[in-house]
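With one protein chain held back, the other chains of the complex are shown just where they sit.
Here is subunit A:
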Amino acid sequence: MTGAGPGCLPLGNESDISSMAGHLLKVATKHLPSRYVASRIFIPSVAYHKERIGNREVVGFGLNGEPSYIDRTDFPMPAIRFKENSQEIITLREKEKDDWRKLTMDEKKALYRASFCQTFAEMKAPTGEWKSVLAGTLVAMSLTIWIYVWMKKFVYQPMPESFSPERKAAQFQRMIDLRINPIEGLTSNYDYENNRWKD
């Protein structure tokens, strides 16, 4: 034991640190009047996670250092095993220490599923979500068109008479008579000698 001052405790493995920190906080708040101390004392984040993962074994750093499980193709080894250590799994682990050729296929699958939730194939399997997305988009588009039809029928006023086909033909003939865009545009394609369109 290297520290003998107040508040120093013998140091053990990692779980001791969180309990030690919790203990320090409890010691520090002991002298405060009880009405100032929250009923739930704040504990460091490691201990918070350790409470929530139950009996699961922490096996690595994982994604960001927190003992949580997530299936990701770019971080294939999460920080904790998926299943809690039940009795069957513990017996399987003993068998795992022996030759792996002696494991049956069911045991191998059970070992995999004990450590991991989804296989890569299951993670990357297509969800078929594109069908519902496409269906929703097309429904929205048809709804829009129906709304436009309703607007045209009930909301908009009738078009002016100058939009009728006879009036538009007369306007077009006026454009020809006025020699609109004679060099490269409209009437450059009109043959004025023979009064018809050029071929």
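Convention: a residue touches a chain if its C-beta (ideal position, glycine included) is under 8 Å from a C-beta of that chain, and two chains touch if they have at least 3 such contacts; residues count from 1.
The rule we apply is simple: contacts and distances are computed from a predicted model.
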UniProt protein name for the omitted subunit, picking from "serine C-palmitoyltransferase", "MIP18 family-like domain-containing protein", "Cytochrome c oxidase subunit 5A, mitochondrial" or "Large ribosomal subunit protein mL46"? "Cytochrome c oxidase subunit 5A, mitochondrial"
Residue of A:59, A:135 or A:169 touching the missing chain in the full complex: A:59
Tell me which of A:112, A:150, A:172 or A:197 is the one touching the absent chain. A:112
Given A:127, A:162 or A:194, the residue that touches the chain left out of view is A:127
Which residue numbers on subunit A touch the omitted chain? 2-5, 8, 11, 14, 17, 59-62, 65, 73-77, 93, 96-97, 99-103, 105, 108-109, 111-112, 114-122, 124-125, 127
